[in-house]
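Every protein chain but one is kept in place in this view of the complex.
After this line comes subunit A, so read on.
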Amino acid sequence: MVGSHVRRFAGRGTACALVLGLTACGSSSSSQEDGVVTVSVNGLPPETQAIDRQNFEDDIAAFEAAHPDIRIDAREGLMDPETFTAKLAGGQLEDVFYVYFTDPAGLIERGQAADITDYLDEFPELADVRPELRDVFRDDEGRAYGLPTGNYSMGLLYNRELFREAGLDPDQPPETWDEVRTAAREISALGEDIVGFADYSKNNQGGWHLTAWIYSMGGQVAERDGDGWRAAFDDEAGRAALEALHAMRWEDDSMGTRQLLEIADVQRMMGSGQLGMYLAGPDNIPTIVKQFEREYDEFGLAAMPGEATLGGGDGFMVNPDASPEEIRAGLTWVRWKYLNPEREEEVTRNAVEAGIPVGLPQPNLWQGESQRIVDAIHEEYANVPLENYQPFLDRADEVEVLVEPPNAQQIYTVLDGVMQAVLTEENADLDRLLSDAADRVDDILATVR
């Protein structure tokens, strides 16, 4: 135990140094020389993803050729909450940095992203980006702080082979929670090591998915209450979500015995052919296929059962210390690389040549004509079985896509506990769980400004 003591002290010292020690050093990493603006961006794929990295570097070369007054300083990494603040404090944060949809509200509130509203007039084509996605990056006064570059909505990812083995039709996946429950029972009856349905319950991911469950039951996690917010899940919808989970776990025994799972565990179960269904966005499919050497034919995607689902996505924001020139250059890059329907055909063709999947249902960032153009190109070049995702698209108009609640991560921590209790305690008091969690979420939402 003494060894652990020494290690912990060393670890803590390093963490403190990382978090706090960097606050006093560092400077902006971009520069402007001879009329050429250098802008640092992240999102460069690591060397282990050679093809993606090469594509990214080719894009940089093409961009710089088309924009001789801008130079791109590309760096690896996406949004890492553990290093983000240290990088910001140490002046090491890129001028243009990647975020998930859960990040912008907090970053805007803390002044950790630049206001780009006045620059957007120079990019009129961005008005075609779906407004509900752009709103994720706006504050209450409508000021813009970033741009969305990807989106997803949660659906039901399933193993078509296990459906067949269980006597279910993989082209007619479940559309209601009752049907999910029946299918999960049938699949788990295939063998002791086969799990019908799995869900997360660790590291905030359980709270994230419980939010999707509550939405699908017609409920809300948080709602406006005058100028503030309050918890809204201690109701019939919240109770229905917990009852469905509890029934599958304890009455049907179709969720397996191992709980406290997170995304990597569930993807591993799906990748090893031991799992029938779980809630996921379309982007999970290539991850499973690539990591576990599976085929796209093996998986299907249905819409979220019920009436609504949780949507999310990603995008880019700008360093609050960036100069006007750097902001302009950064937005030019984001627009050119990620929000550029005119380049879609070329990008898609390259993706197909590189073996990158084309034809998955999302992202769908655009509205009107722009989205139709993009969809037509994807259909033409598709290299994945589009029919496997048709159930997802068929119900797209019926299933409302709702965004995450304010202070999402803190709320997810509370809902994580609820999810864990339902999946690990057979005699869990669902009413008490909901009311206790609602009280705690009320406290969290009271701090939303």
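Heads up, the rule we're going with is that a contact is a pair of C-beta atoms (placed from the backbone, for glycine too) under 8 Å apart; a residue touches a chain by one contact, two chains touch by 3 or more; residues count from 1.
As a working rule, contacts and distances are computed from a predicted model.
**Q** Mind telling me which option in "Sugar ABC transporter permease", "Cation acetate symporter", "Ferrous iron transport protein A" or "Succinate dehydrogenase cytochrome b556 subunit" is what UniProt lists for the chain we can't see?
**A** Per the UniProt record, that chain is "Sugar ABC transporter permease".
**Q** Would you mind spotting which of A:R110, A:R164, A:R224 or A:R372 touches the chain that isn't drawn?
**A** Answer from the full complex: A:R110 touches the omitted chain.
**Q** Of the residues A:G77, A:P357 or A:G417, I need the one that contacts the missing chain.
**A** Once the missing chain is taken into account, the touching residue is A:G417.
**Q** In the complete assembly, which of A:E122, A:D135, A:D178 or A:D193 touches the absent chain?
**A** A:D193
**Q** Which of A:L260, A:V352 or A:A396 touches the chain that is not shown?
**A** The single option touching the absent chain is A:L260.
**Q** To test your reading of the contact rule: which positions on subunit A touch the chain that is missing from view?
**A** 1-5, 7-9, 11-14, 16-17, 19-21, 23, 81-82, 84-85, 88-89, 106, 110-112, 192-193, 201-204, 256-260, 262, 320-321, 409-410, 413, 416-417, 420-421, 423-425, 440, 443, 447
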